[in-house]
Structure formats: C-alpha cells, structure tokens
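Let me begin by presenting the structure, written as structure tokens, before commenting on it.
For this view, one protein chain was removed and the others were kept in their places.
Read from first to last, the chains carry the letters A and B; within each, the first residue is number 1.
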Amino acid sequence: MLNYLISGISLGSVYAIIALGYTMVYGIAKMLNFAHGDIIMVGGYAAFCAGTYLGWPVPLAILFSMMICTILGIVIEKLAYKPLRNATSLAVLITAIGVSYLLQNLALLIWTSNPKAFPNMVNFIPSIVLGKNSDNPITISSATIVTIAASIIIMVALTLFTGKTKMGKAMRAVSEDKGAAQLMGINVNATISVTFAIGSGLAAIAGVLLCSAYPTLMPTTGSMPGIKAFTAAVLGGIGSIPGAMLGGILLGILEKFAQAYISTQLSDAIVFAALIVVLLVKPTGLLGKKMTEKV
Amino acid sequence: MKKKLLSMILAGAMAFSLAACTSGNDTAGTENKSEPAATTETTTDAGTETADVATEGDGVLTGTLKVGMIGPLTGGAALYGNAVDNGVKIAVDEINAEAGSFQMDYNPQDDEHDAEKSVNAYNQLKDWGVQAIIGTVTTTPCIAVSAEANSDRIFMLTPSASAADVTANKDQTYQLCFSDPNQGSASAQYISENSLATKVAIIYKNDDAYSTGIYQTFKTKAAELGLDVVSETTFMDGSDTDFTVQLTAAKDAGADLVFLPMYYTPASLILSQANAMGYAPTFFGVDGMDGILGIEGFDTSLAEGVILLTPFAADATDDLTVNFVSKFEAAYGETPIQFAADGYDCAKVIYAALKFYAENNGGLNVDGMSASDLCDILIQVLSNPAFSVDGVTGEQMQWSSNGEVNKAPKGMVIQNGVYVGL
Partner (left out) sequence: MGNKIKILGKTNKNSLMGFINYGIIILFFVVITIVKQAGALTNALSGQLIPICAYIVMALSLNLVVGISGELSLGHAGFMSVGAFSGVIVSGAMNYGGVTNGAIRLIVAMIVGAILAGIAGVVIGIPVLRLRGDYLAIVTLAFGEIIKNVLNCLYVGVDKAGLHFSVTDEAHMDMSAEGVTLVRGPMGAVGVVKASTFLAGIILILLTLFVIQNLINSRTGRAIMAIRDNRIAAEATGINVTKYKMIAFVTSAVIAGSAGALYGLNFSTIVPKKFDFNTSILILVFVVLGGIGNLTGSIIAAALLTVLPEIFRPFQDYRMLVYAIVLILVMIATNNERLRAFWKRIGHVFRKKGGEVNEQ
C-alpha cells in the first residue's frame, strides 16, 4: 500500500513537473503547446550528450540542457507561433503538432532510433530506505526525492514570479487581455517570448528528471508523458500553477492504484474515466478558475 | 552568443551524421577475405526439378534482382526497422561484391509501424518493380501486407514478424525468426526442463501483438508442464515507464523467475527498477531482449544473470558472426541487435535460394523475371528439404511449407556483461 503510494507520488511528481510547463504556457499564451513533450526529449538528449559524450559535470550538463531548450523554445516561438499570433487557437494547435513531428524526426536523424540509457544525474542525494530491517523495505529513490523537491521549488518560484515581479505582472496582464495589455505599454510579443523561454527551460529540467527516474531516452520519449502531463494539468485546472502540481501527483497515484488494485490491463481507461468524473463535478478542474461569461 | 551556440550544436549534429555516412560508404569494398557467406553446400541431386526457365545451362545465377524492404524507419518502432535496414545493407554489399554477374538492387521503404502505411509502402515497391520483399519488420503491418502480396504472388521473407497469423494461409510468406507460439512454448519447456523456477511471474505488453502472442502460448504450455504461474501483469504504451506495481505483484507472489516476453527497451527499465527495489529473481527473456547490452550507457551489471532464448548473440565467435558484427560496427558504430542479424540473414537466404535453384536447374537469369515466377521458384526452394542455410541467426536453417523456420533457439545467460551460451 505505502509502496504503491510512493511509486505513485514518484511517477506523479514527474507528471507534475511536465504539467507545470504546460500550464505556464497555456496560462499566459492561451495555447496548448503539444510540442512541450518533445522539448523535454531534446532536453534529455542535450543533457545526455553533455554528460556522456563531452564528460561535463552534472550541474554544467543540466545548465547546458536548459540553455539549449530555452533557445529552442524562443526559436520555435519566433518562427512558428509568432506569425500566428492573431490566428485561431486551433491553427496554433496544429502548428504545435507540426513542431512536435519536426522535433521528433530531427532527433531521429541526429541521435538515431537506438535508445540511450540515461545516467542518473541526481544521485548526489542518497536514496532513502524505509523499514530497512522489515521483510519489505521501501525505497524512495534519489530521483523521486529530487523531482518532488524540484517541482515544489518550481511551483513556488513560478507563483512568486507571476505574482510579484514586473515581468510576471505583465504576463498576467497579457493572459487577461492582450489588446488592453498592449495599450498599457506592455510588449506583448516579448512577454510571450519570455513565457516560452521559461516554459522550455522548465522542460529541460523535466527532461533530466524524467530520464533520471526512467532512464530510457528515445526520440519518442517525451510524447506519452507529455499527453499524460497535459491530462494532469487539465485535472488540476489548466492555467493554475498549484493545480498542475496537484493534478500531476493525483494522476500518478491514481494510475498506480488502478494498476495495483483493479487491473494493469485497464489502468489507462480507469485513469481517464476518473478524469471525466472529476471534470463533470468540477468542470474547470480541481483548482481551475471559474470561467466568467460576458454577454 | 545565441547564434554561436546554435551553430555549434548544428555543426556537432552534422559531424555526427557525416561520420555515420562516410563510415557507411567505405565498407562495401573492404574486407574481401574469404567470404563465409550463407552456404548452400547441399549437393543432393534428388528432387532437382526440371528447369522451366530458359537459361544458358551453366548453373550460374545472373541478373539484377529488385529487393524491397518494408519496416518502420521513423516513429516509435524505428529502431527495429533501422536495424533490419542496416543489416540488409551489409548483406547486399557483400553479395554485390562477391557474386559479380548477380546484383541486388535494394529499396527500403518506411511504414511507421502502421498497417495502412505499410500497404502504401508495398504498393510503392510494386510500382518500382519489386521482385522479392524482405519484410515487413513488425507483426501487424506484416499481416496486412502479406495478404496483399499473397494475392499478387510476390514472395516475402519477414525478418522479425513472428505471429502465427503472418504465415497462416499464405504460402508465399516465410519467416526468418521463430514464430510466437514456437518461442512461448520453447521458453516454458526450457524453464521446466532445467528446473529454473518453482513459481513464475509474467510481465507482458498488452497492446503489442508480439508480446501478447508469446505470453499466451507460454501460459498454455506452462499449464501443460505444471509450471506454477503466480502473477500475470501487463503494461501498455502510455504506462511503460514505471513497473513498481508489476514487480511488487511478482515479488509478493513469491515468484523466483520473471518471464519478460518483450523488447529490450522496457525490459531495461524493469531490470533497473527491480534492482532499486532489491528484488532479484531470475529474469527470462525472449529474442526481443537481445540488444539490451548494446543500449548506450546501460549499466550491464543490472542484466547480470538474465537468461534469454535468442538465435543470435553478437559476441559469438564463429566466423559468420564475427564477420557480420565487425562490418556492422565499422559501418554504423554500434553493435548489431538481433533485428539487424535477421535482416542480414534474409538477404543471404534469398541469394542462397536463387543460387541453389540456378545450380540445380542449369542457371538462372533474374533480369526482367516476373515477381510471380520468382515467387514460385523461391517457394519451391525454401520448402525443399534439401535446402538449408547457415546464417548468423542459426545453423542449418530450414523451412516447413507453411513458412515457419526450423532452427534451434540458443539459451544464453548474461555473465559479466556478455552473453554466455548455456
């Protein structure tokens, strides 16, 4: 029981950290960035290359990965999303899917389809073993500890950033009303670029942590966790930063419990069914803001 | 600053791909030492059918054969398709360097592991004038394509599509790999005969035809042999990262052997998570497990003691394997997995079969031959009990007329990071 709870939290914290990036970009730019999962994959590869091929120390490798992803995020935003700033959100969604295909196939050409075993980059913290002397000792891996800590830190930092700083306030203004924000002298384009840069930098951290916890790296590594994390973000209320955290952890626990106590075959169906039930009771997710309708 | 960095990365990426390209090109001519190519030293004159094809009568194989390959070169299953493609390329280079007047014109097509795309790829190959097909690599597309090819009378030899449905009712589709029922029951038999376990747990992939196929036959055979299967758990595409629940179930049930009928990517995660849990049963894999030691950066100590039934081991010391592995490593900078070996053998089998026919029927010129005539020839040779091939995935490979290969699976155990034959 406790065992499943811990593995659920450990999986959930990975979903949470990806969902934070999703929700951040959605909250400000009002677009579903389906390429987010693939930026995570690029982050994983960048850290892998820096750490394994170039032999850089871990902090430097993570920093390198964040830089690559931040630049990638800005470039993608400039080239693909900015020209569509005033287009329908569906057009942007499809473009994001195109970007996702593009990144996956680029990765396939650069790093080939062979999987890489990602080194655990966060083992500077020892794993905790509960009940060492009992029959069933429970291990909390270093990756889990770091992922949970990182997602909490990122959640708090993002909340403070959007709430307190000038840039954060500008972001919220853009999210509320682009036109009005522009009239107030806010550079909307720059603000959205910064949002993407932050979201992509977070994706790099998520990539390193995802791969440290589940060490197989392939060009498709990011896509399924991406969809799950998107689900988590919606469960928590998309656009809400604490919601993404809550949604991610809940989804992870739910998935593990469904597998453990109901059926490993139907666990995905059960998770999605639970999501539907939650949305029926709370149509904007657990912590989502109520939609106000203007007539 | 940004630009500099970006260009650095791009340059790095280009260097990578260039390195791969150049090393790929210069393998063709090198290493012409005694080619231990697939042998057809079966001199039995019994059953040499009357030559129904006009030939010069000198027993020589000539002409250019158009060989197509269909497999996933992009998408989630890309590593299997690319491995086969690379393996076939090595074999084609060898054949073209050796055979002189006989050449293979090779055309690989991507199917993204999708039945619809696979049929599209097949139709493209038909437009190209394909005479024989290696493929398809994955099971579901193969069932779709083999049905089409059967009605068009185009010969297919699949390197790795292992389900029984691939060959069922299709006389022109042959398998180079073991069929799933074959592997499942062979595994159960092996475990039972060697008394490897008293309690067995199974973890399989529910949305994968290969994995489920082996699982089902394993279970049936295990019940027959009285093996005690204590836990059966599964996973699927979206939930293939965390295996705590499956491993805990196996552990709680007291399983001392965990059967893993799956490919090596999820298996590597299972091994590392079992290790983290402090759970150390015997892990038993099938041919898809091969390649686990080749994952870049994989801690091979995690795979210590893993047993697998596989027809191919990259560090075997026979001439054929050494030749193939060294060429492959020189060309692609990585150790070939079993799929690559399967692809290599497929091309060699087709070559050997045509040569066999030419020798026994006074020669054969494949130029401009229709695919259906070639199909008849290849069926006739492969189902001939006098025909056998020594390849890197098995010695004395023979085929039954229903298309299944007959070769012995080798039991391997991983010790100190290498395979050791059992």
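One rule holds in what follows: contacts are C-beta pairs under 8 Å (C-beta built on N, C-alpha and C of every residue); 3 or more make two chains touch, one makes a residue touch a chain.
This one's a predicted model, so the numbers in the text were calculated from it and none came from an experiment.
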Among shown chains, those touching the left-out chain: A, B
Identified contact with the non-displayed chain, of A:Pro83, A:Gly131 or A:Gly163: A:Pro83
Of B:Thr64, B:Asn96 or B:Gln124, the residue in touch with the unshown chain: B:Gln124
From A:Ile94, A:Ile125, A:Ala190 or A:Ile262, residue that would touch the chain that is not displayed: A:Ile94
Interface with the undisplayed chain - residues on subunit A: 26, 30, 32, 80, 83-84, 86-91, 93-95, 97-99, 101-102, 105-106, 109, 179, 227, 230-231, 234, 238, 265-266, 268-269, 272-273, 275-276, 279-280, 283-285, 291, 293, 295
For subunit B, residues in touch with the removed chain: 73-75, 109-110, 112, 114-117, 119-124, 126-127, 139-140, 143-144, 147-148, 163, 165, 168-169, 206-209, 212-213, 216, 220, 236-238
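Please note the rule applied: only the chains that are shown with their structure count from here on.
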Intercentroid distance (Cα basis), subunit B paired with subunit A, Å: 37
Partner subunit A, residues of subunit B touching it in the complex: 2, 5-6, 9, 12-13, 16-17, 20, 74-76, 78-79, 81-82, 206, 233-242, 244-246, 248-249, 265-266, 268-269, 272, 276-278, 294-299, 334
Complex contact set, residues of subunit A against subunit B: 3-4, 7, 10-11, 48-49, 52, 67-68, 71, 75, 105, 108-110, 112-119, 127, 137, 139, 141, 213-216, 218-220, 224-225, 227-228, 255-256, 259-260, 264-265, 267-268
